[in-house]
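Take a look at the structure below.
One protein chain omitted, others in place.
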Amino acid sequence: MTPVPETGPAAAAPDDVLAVRNLGVTVGGRKLVEDVDFTIRAGERVGLIGESGSGKSLTALSVMGLLPEGLRASGSVRLAGVDHDLVGADEARMSRVRGKEIAMVFQEPMTALNPTMRVGRQIAEVLLIHRTRPDRASARAAAVELLAQVGLPDPEAAAHAYPHQFSGGQRQRVVLAIALANDPALLVCDEPTTALDVTVQARVLDLVVRGVQERRSAMLFITHDLAVVATVCERVMVMYGGRLVESGPVQEVFTRPRHRYTQGLIGASDLTVVDDRGRLATIPGSVPAAGRFPAGCVFRNRCEHATDGCATRPDWVPTGPDSGYACFHPAPDGAPGTGTPTNQEAGRG
Amino acid sequence: MAEQPTSTPLAPGPGTGPVDAISVRDVTRVYRRPRTSLRHASPPVHALRGVSFAIPQGQRFGIVGESGCGKSTLLRILAGLDRPTGGSVAIDGRDITGLRERQLKFVRERLQLVFQDPMSSLDPRMRVGDIVAEPLAAQRQGNRRERVAELLEAVGLRADAADRYPHQFSGGQRQRISIARALAPRPKIIVADEPVSALDVSVRAQVLNLIADLVDELSLTLVFVSHDLSVVRHVCDRVAVMHAGQIVETGSTEQVYEDPQHSYTRRLIAAVPTLGKALSGVSAADLNRE
Partner (left out) sequence: MSAAATETAVASAGPAGRRRRRPVTGSLLVGGLIVAIVIGMALLSFVWTPHDPTLVNPAVRLQEPSAEYWFGTDKFGRDVFSQVLMGSRTTLFVGFVAVGVAALVGVPLGIVAGMAPRWCGELLMRGNDLLLAFPALLLAIMFAAVYGAGTLVAMVAIGIASIPHFARLIRGGTLQVMETEYVIAARAAGRGPFAIAVRHVLPNVSSLVIVQASVGFAIAVLAEAALSFLGFGTPPPTPSWGRMLQESQELLSIAPRLAVFPGVAIALAVLGFNLLGDGLRDRFDPKLEDRR
């Protein structure tokens, strides 16, 4: 999250891969995402955390130009090496960008693959569409190589198999191979391991990180799982009620959160810390449905620190080049992470 | 956390103290798969291969395992909704294997289920009041309206929730409705299948607290199934780790978590990302190491 540069959206720094400015998503007058601003630089791994209805997936889909029908994006999304804005770009232009400059890994690997096509051909196809390989034979060979890179045993045989012949984790690796095929500048992952078992998740996360590191690709990683983001990313943005409420380096945000929502989220997700009655720290209330968050500060109806002043919208308070928060009553700087004792001991297992 | 002997006797002999809430002895379950070839029958699926454990009254017992390990099959058998191919299951000392539906009435009264998906576990076409009252109606108990109001209050919902439909509630609220329904017939055993896996992080802790409070206040026996070791560690006294239809390790949760004996348990614990581990520098490659 960088403050909006004076020069406007067109002027992205040379190192910036993705520049999102003032992004909004609406459906029939309801605002689902509002004023989202952030920048991702080459090789950076950035996490976007949010619960249901936070707008995190819509943000990813807007970047990909894949919003479902009826939803409208506004603002600006610029990608390095693409001479037009991705918001409002037509399908023909977007399809030249997707799979080449940006690629995406979805939560459900089965629906992301064509069940009637051998996976080798599906990978080769992405290479041929974007003309990154001259002919069928070299695309095929590259496909097998990619399957080997994502750790599938016997990649030759795997290339000949159909999606249903793989397990969930293996399918997700195939999806990852397709996403990485054209060495994208940006890889967008939307909850890629949520549907997977813990041991399989570890495997896939490892492959994702290695894949982007080897290509110096940037990554936008969307999830509801704080621990996964902390493991995979260097920087994190916290989204709630369709807005970014806090962002900064992982170490900083998770140990010294400033926004009361981030603070509460960290407290509520820590299952190793209980009060003297054996109870976990909680955030009161429930997450409102998308588009039905309170005006002003979106978190104020669940926040113990909220005052009448929170009915107006808090400004973004920058605390560094990529960090800041939007809260009238932030947790004091340097205070331990949560209301409960420090979460550092979470690792004692 | 009570001291637990490392090996609990499967069933108490006559006159050896209170009867176990649940005792499972050498249970197997084999499924036949439909033929896919004319020449050979498909090999059968061994969902459970000789599972044994006993849960004393009032214990919070966790079952941990990944998808396909047999935990769902085990739950159905415990609840008398499926029959084991071999072995026996006793609820409050009474063998339920081979009983007919009519003879399972005592299980229906004593044991209730809470499910993972708070949407699909509530009939979308029924009002919340009718959903919560369903076990009461099924068991022909009176005073349903009062009891429903009491139950909704107990799980932290307003009484007027009874007149609304499930889709009008958030995930956490729906899970509370599901818990209220399970408590309706005043069961002594609650079997919860991944009850918080589908919930938002900020709501998960509320529901875990609610379950813990209710188990305490009503002195329930809790069977808590999860793929998430850290949730089980918080909730349960004892844990059984399942893998490929077998229990590979059991013990007190502390003991299993701190000093896992089986290689699968070790791999499982190592693979779980936690905030603490991540902040102290554990990378994705480290999670995948074991």
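Note that the chains are named A and B in the order they appear, and that numbering of residues resets to 1 at the start of each chain.
Assume a residue touches a chain if its C-beta (ideal position, glycine included) is under 8 Å from a C-beta of that chain, and two chains touch if they have at least 3 such contacts.
Keep in mind the model is a prediction, meaning the values are calculated, not measured.
Chemist: Of the residues A:Ser74, A:Asn301 or A:Thr319, I need the one that contacts the missing chain.
Modeler: Answering carefully, the residue with contact to the hidden chain is A:Asn301.
Chemist: Specify the residue from the set B:Arg39, B:Arg100 or B:Arg125 that touches the hidden chain.
Modeler: Only one of B:Arg39, B:Arg100 or B:Arg125 touches the chain omitted from view, namely B:Arg125.
Chemist: Per the definition of touch given earlier, which of A:Met117, A:Ala289 or A:Ala311 contacts the omitted chain?
Modeler: A:Ala289
Chemist: Based on the whole complex, identify which of B:Val24, B:Ile91, B:Leu214 or B:Val256 touches the chain you can't see.
Modeler: With B:Val24, B:Ile91, B:Leu214 or B:Val256 as choices, the missing chain is touched by B:Leu214.
Chemist: So that we can see where the missing chain sits, which residues of subunit B does it touch?
Modeler: 76, 79-81, 101, 104-105, 108-109, 111-113, 115-117, 120-126, 131, 134-135, 138-139, 153-158, 161, 164-165, 167-170, 172-173, 176, 178, 181-182, 184-185, 206, 209-210, 213-214, 217
Here is the rule we use: only the chains that are shown with their structure count from here on.
Chemist: With centres defined as the mean C-alpha position, give me the subunit A-subunit B separation in Å.
Modeler: Between these chains, centre-to-centre, one finds 32 Å.
Chemist: Give the list of subunit A residues in touch with subunit B in this complex.
Modeler: On the subunit A side, the touching residues are 51-52, 168, 197-203, 205-206, 208-210, 224-228, 230-232, 250-251, 254-255, 264-272, 274, 278-284, 286-289, 302, 343-349.
Chemist: Would you tell me which residues of subunit B are touching subunit A in their complex?
Modeler: 66-67, 170-173, 200-206, 208-209, 212-213, 227-231, 233-234, 257-258, 267-280, 282-285, 287-288
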